[in-house]
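Taking it in order: structure first as structure tokens, then the write-up.
The block that comes next holds chain A.
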Amino acid sequence: MNSNLSHTEEPLLRIEHLTKHFVSRSGSILRKNHVKAVEDVSFSIYKGETYGLVGESGSGKSTTGRTLLRLAEPTSGKAYFEDRDIFSLPSKALKALRKDMQMIFQDPHSSLDPKKRVGYSIAEPMMIHGQGTKKERQERVFELLERVGFTAQHANRFPYEFSGGQRQRIGIAKALALQPKLIVCDEPVSALDVSIQSQILNLLIELQSEYRLSYLFIAHDLSVVRHIADRIGVMYLGHLVEQAPTDKLFTHPLHPYTQFLLSAVPAPHPKLKKERIILQGDIPSPLHPPSGCVFHTRCPYAMEVCKQVRPVSLEISSGHSVQCHLYNDQAEGKDF
Partner candidate 1 sequence: ESTGHQSSEQETEETTPVSGGTLDIAYPANPATLDPHLTTNQATRDVSRNIYEQLLTLNKNYEVVPQLAESYEISEDGKTYTFHLRQGVTFHNGKEMKAEDVVASMEKWLSTSTQGQANLQGAQFSEVDDYTVKLTLEKPSLVGSYILADTSPFPGIMPKEVIDTAGPEGVKEFIGTGPYKLEEWNTDQYVHLNKFLDYAGEETESNGLSGKKNAYLDEIYFRYVTDESTRVAGIMTGEYDVAFGIPFDNADQIEGTDGVSNYFSEGGIVTYVFNKKAGPFSDQKLRQAFNTALNYDEALTAAYSDSRFYELDSSLALTSQTDWYSDAGAEQYNVNDIEKAKQLVEESNYDGEEVVILTTRDYPEQYNLAVVAQEVLKSIGVNAKLDVYDWPTVQERRTDENNFDLFAVSFATRATIHQYPFLESSANYPGWTDSPEIDNLLGEIQAAASIEEAKPLVEQLNEKNWEYLPIIKLGNIQNLIAVRDNVKGFDDLVGPILWNVSLDE
Partner candidate 2 sequence: MSQTPLLEVRHLTTIFPTETGIVKAVDGVSFHIAPEETVGIVGESGCGKSVTAESIMRLFDEKTTEYRGQIIYNGVDLLQLSEEKMRSVRGNDISIIFQDPMSSLNPVYTIGDQIAEAIMLHQKLGKSQAKRKAVQLLSLTGISDPEERLHAYPHELSGGMRQRVMIALALSCEPRLLIADEPTTALDVTIQAQILELMNELKSTLRMGIMLITHDLSVVAQMCSRVIVMYLGEVIEEADVVTLFDHPFHPYTLGLLKSVPQIEGVRKGKLYEIKGTVPQMDEVSNSCRFSPRCPFATEICRTSPPALEEASDGHRVRCWHYKEIAANGGAEHELEFEPY
């Protein structure tokens, strides 16, 4: 982490113009409503890198992750893992791909089958993919359990015998079982106590350096993302409004929304009573997103153009891009 990766190599995962609309049947069978959960999102993740995705609830972070794993079918867009086109893989190849991409979920309580011993849950991915003999799988389960800080005996316990943080560690072991290259972490620590959260974060970081894993790390807690991510994408109402290396984003946030977001985080020390700018209003409904720039309804700098024209992504400096009309000139000049 925090290593200055030079992205000379090909990205592990490349997402181009990903769009996902849900059909919502509220109202009647006759008229379908589209929930525009993800709109034209593009980013890449490199090997050994952590890409953080932040944004308010409902901004489409989880949907992005789920679509990548083909848990939801994309509306349009492309995604390449290594050089495999994720969205057009036939089911057999898809199954093979799934060995390389795993997921860790937010809620440790519902992410393990309560009726199955944790050893079974950890071994199940291997069973699905027909890996190893029973004996080998057992060995691997023990190995994994030890790697996340348990002993082999824990394999015979049921999930309810574990606390939330412990379950989250089991979830990690399960995700590691197939030796994936990329793990989508959907808010893996949001449900945990502060003192447990640090245990999990440390574990994730250790594992990354050990196995050269890549993470797509979804979270709404900015300090956590700042801690773990190399690059960060900020989402607002389905749009990736800003994308930058972590330090750059925190020191020079460009998009007004990012600025507000950072300002909203309370300072961690009483002496740092910072002058906060409070963002007014709520995030609009993704059923009827605003025209033009989706943020213009809450943006104090909104101009006439923002209401009509959707801003395009502008690369302001290397690796730092933003979707905002305020920077139209600067992008042209590229002098930021």
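The definition used in the following text is that a residue touches a chain if its C-beta (ideal position, glycine included) is under 8 Å from a C-beta of that chain, and two chains touch if they have at least 3 such contacts; residues count from 1.
With respect to how the candidates were assembled, all candidates are chains of the complex that A comes from, given by their letters.
None of the values given here were measured: they were computed from a predicted structure.
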Interface partner of chain A in the complex, by touch - 1 or 2: 2
Interfacial residue positions of chain A with respect to candidate 2 in the complex: 1-2, 56-57, 163, 165-166, 193-199, 201-202, 205, 220, 222-224, 226-228, 246-247, 250, 260-274, 276, 278-280, 282-283
